[in-house]
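Shown next, in structure tokens, is the structure this report addresses.
A protein chain is absent from this complex, but the other protein chains hold their places.
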Amino acid sequence: MKRYSAMALLRAGLTGQRGWERAWRDPEPKPHYEVIVIGGGGHGLSTAYYLAKVHGVRSVAVLERGWIGGGNTGRNTTIVRSNYRQKPLHDLFDFALGLWEGMSDALNYNVMFSPRGALFLGHSDADMTQLAQRGDALRCSGIDAELMTPDAVHRLVPLLDMSPDARFPIHGGLIQRRGGTARHDAVAWGYARAADAQGVDVIQNCEVTGLVMAGGRVTGVETTRGTIGAGRVGICVAGNSGPVAAMAGLKLPIEAQTLQAFVTEPVKPMIDTVVMSQSLHCYISQSDKGGIVLGGDPDQFPSYAQRGLPIRLEKAAAEAIALVPALSRLRMVRCWSGTTDMSFDGSPIISALPVDGLYLNGGWCYGGFKATPGSGWCYAHLLATGESHPLAAPFSFDRFATGATIDEAGVGFMPQLR
Amino acid sequence: MMLIDCPYCGERAQAEFTYERTLDSIVSLDMPVEEVLARLFSRANPRGEDRELWRHTFGCRQWLVLRRHRRTHAIAAVDPYAPDDPE
Amino acid sequence: MGRAIVIDADVALAPARDVTVLDLWEGELPAIAAGAMQVEPRRWWLIDRGEATEEIDTAIAGRGVLVPIGGGLTRATISGPGWRDLLSVSGFFDVHHSGFGAGSAVSTIIHHVPVRIRVTGASSCDVFFATSYASTLAELWQKTSKGG
Partner (left out) sequence: MTAPRRIADGATDSLRFTFDGRAMTARPGDTLAAALLANGVSLVARSFKYHRPRGIMAAGVEEPNALVTVGEGGRTEPNTRATDVFVYDGLVARSQNAWPSLNFDMGAMNGMLARFLPAGFYYKTFFGPASRWMLYERFIRRAAGLGKAPVDRDPDHFEHRAAFCDVLVVGGGPAGIQVARDAAASGGRVILVEQDALLGGSALRDGIAVPDPVQAGVRMMLRTTASGNWDHGFVTLVERIAEPGQQPPAGMPAQRLWHVRAKRIVLATGAIERPLTFAGNDRPGVMLASAVRAYIRRHGVLAGQRVVIATNNDDAYRTADAAREAGGTVVAILDSRPEPPAAEHPTFADAVPLAAHGGRGGVTAITARVGATTRRFDADVVAMSGGFTPVVHLHSQAGGTLGWREDIQAFVPEGGPEWIESVGSAVGEVEPIAPASAELPDPKHSFIDFQNDVAASDVDLAWREGYRSVEHLKRYTTLGMATDQGKTSNMAGLARLATSAGVTIPQAGLTTFRPPYTPLTLGAMAGADGGGHAAPRRRIALHDVHEARAALWQPLGLWHRPRAYPQIGETLHDAALREARAVRTIAGLTDVSTLAKFAVHGPDAARLLEMVCATGIAKLAVGRGRYTFMLREDGMVLDDGTVWRLDENGYLLTSSTGGADRMEAHLSYVHRVLAPTLRVSVVAQQEHYAGIALAGPRAAAILADLTGIEPPAHMGLARAKVAGVPALILAASYSGERAFELYAAGHDAAPIWGAIEDKVRAAGGFPYGLEALEFLRIEKGHVVIGAEADGRTTPHDLGLERMLRKAGGFVGAQALARPALAAPDRRRLVGLVSSEQIPEGAMLVANHGATVEGHVTSAGPRLLESGGAALALLAGGMAREGETLLATSPTRDRHVRVTVTAPVFHDPDGARYRD
């Protein structure tokens, strides 16, 4: 792998940018791999990278139906944070956050992880108590969290509507300063390039159409490019987990729903921090290019259309204007829809399945992007050793039957209420 | 924003309706525990048609069964919920 | 459509008070309840029936029930040629449909508020909604109609 650096860039500038090689190869599928990862999103690619890098498993293929990073990796609001209330969640996400912090160097690919702070606003004293409780849980786990006064919030985001009669008055906030944003596409590309350099085959335009079973065990996959044998097969296709698991005759505690987000035309810097809310489904951040990236409620019904409800976008716009009135005249330039893997407790599943040799990493709801490196790390551990990584052990497939669910929102098994 | 042809009210905007669950995840109070857990916590989740229970919450408030395609959003049928519906 | 015409409709809000739900779990609507506003397949609203409500109660005894709800309802009386346009603001129902004439009634949602609309004449209607939302809808309509 030709290393990227400022010097390399300068040299290339003098030679017409001719010297760069392909970021990752375009290999033909081999007949057999030790591990096949189905799904070339950030989670699948990072899984493959850590399989090779951490566990020395280099006979790995990532099979991607279309182009890598084309699913939810490229359809989110790029927010990275670990400030969940429930311990299993914040431990997993904070492990991921630690990996984010060194990711650009580790991959030799600038994923533009920018810890500009992830701020949750509180709109009432009750919200502030909830935020304090969350912050206290985090601090007791050694994770950074800081309550902010309204004045401090205002200094950080001067365009917020701080008036007491605002529809969502701002009583303060909880900030995770290590949180922020990253360049979503670069995460897929960076992991693909680094995995490729470790010998992993990243195979695009290769759709898995079936599983090969022998003696009650998965021994390979049928694809649009032929049958490929495998020692272990890991499903990593959040958004499509149901249809892929169905190839093994399994039903999952997951329902696919649409989540939309949108971005405005680029403007000069106006919001430096990621702004969220304790009581609204509203996410506001400004990309490096200058667009204000906004997200809102999921669509609350099952869909694979990657086409959402306009009224959800309209609600998100209304809430964003209520918080930051100066957004009123900015214009949405583009919206996109991801198909989210809504699990029945709101938490992911990183687990063996009841079919030998088959594993699942999915059910990330609308929060998977921020977990990318931690998810890959834990899934690689599972696929390499057959045992759950301690951080992933609570996220087992059977927790719904046993009752050990991890329900951050406390709304139960109906994903549309989340 | 789908158009749902409510058997009681006629064609109405999706904004008046709420999705409840798939028809095969309805759990009666006399089912054995294993069946209850299986129904509550697993879904076929197909990239195609499924039978879903919706409610015309902001209209006639009745419970409806939609046969709906989840990739195209085409609605093949809307019927009043009837408990003896085969799943 | 005119680009510079604010909607020509008058809105008057008042407590609905005399509204009673009539639910039947068996049988047909009694004749003396004819004209009640049907809001669900087995539910009607008796509006301004006064003393007659007691007779209806007797008529449905054993197969249905009357439950008052008017204490929390507001009635907006909207009149003027623009009433249909006014109800298309932040709405989702086809109020201009030719079939939606005097005597028709519909349940829908306007500006996030569940409402029941009853057409009372060529240029008037009643809109019923929970009183807690009255200021929300009043502000919307004031901004939109000529009253604003």
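Going by the order they are written in, the chains are A, B and C; count residues from 1 in each one.
In the analysis below, a residue touches a chain if its C-beta (ideal position, glycine included) is under 8 Å from a C-beta of that chain, and two chains touch if they have at least 3 such contacts.
These figures come from a predicted structure and were not determined experimentally.
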**OP:** In the full assembly, spell out which visible chains the left-out chain is touching.
**Re:** A, B, C
Original post:
Considering the whole complex, which of A:Thr129, A:Thr209, A:Thr224 or A:Thr385 touches the chain not shown?
Top reply: A:Thr129
**OP:** Can you work out which residue in A:Ala245, A:Leu327 or A:Ala380 touches the chain that's missing from view?
**Re:** A:Leu327
Original post:
So which bits of chain C touch the chain we can't see?
Top reply: 1, 3-4, 6, 15, 17, 21, 23, 25-26, 63-65, 67-73, 85, 88-97, 111-113, 130-136, 139-140, 143-144, 146, 148
Subject >> Hidden partner chain, residues of chain B it touches >> reply: 1-3, 13-14, 18, 20, 26-33, 36-37, 40, 53, 55, 57, 61-63, 72-73, 81, 83
**OP:** Spell out the interface residues on chain A facing the chain that's missing from view.
**Re:** 4-6, 8-10, 12-14, 16-17, 20-26, 66-67, 69-70, 74, 87, 101, 104-105, 108-110, 112-116, 123-126, 129-130, 132-133, 135-137, 139-141, 145-147, 159, 165-168, 174, 183, 185-186, 189-190, 204, 264-270, 286, 288-290, 294, 305, 307, 309-310, 313-315, 317-322, 325-337, 399, 401-405, 407, 409-413
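Just so it is clear, only the chains that are shown with their structure count from here on.
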Subject >> Mean-CA-position distance for chain B and chain A (Å) >> reply: 30
Original post:
When the C-alpha atoms of chain A and chain C are each averaged to a single point, how far apart are the two points in Å?
Top reply: 47
Original post:
On chain B, where are the residues touching two or more other chains?
Top reply: 15
Subject >> Residues of chain A whose C-beta touches two or more other chains >> reply: none
Subject >> chain A contact footprint on chain B (complex, rising order) >> reply: 1, 14-15, 18-22, 37, 40-47, 50, 52, 70-73
Original post:
Any idea which chain C residues touch chain B in the complex?
Top reply: 39-41, 92-93, 106-109, 114
**OP:** Would you tell me which residues of chain A are touching chain B in their complex?
**Re:** 240-243, 246, 251-256, 300-305, 307, 309-311, 344, 400-401, 413-414, 416
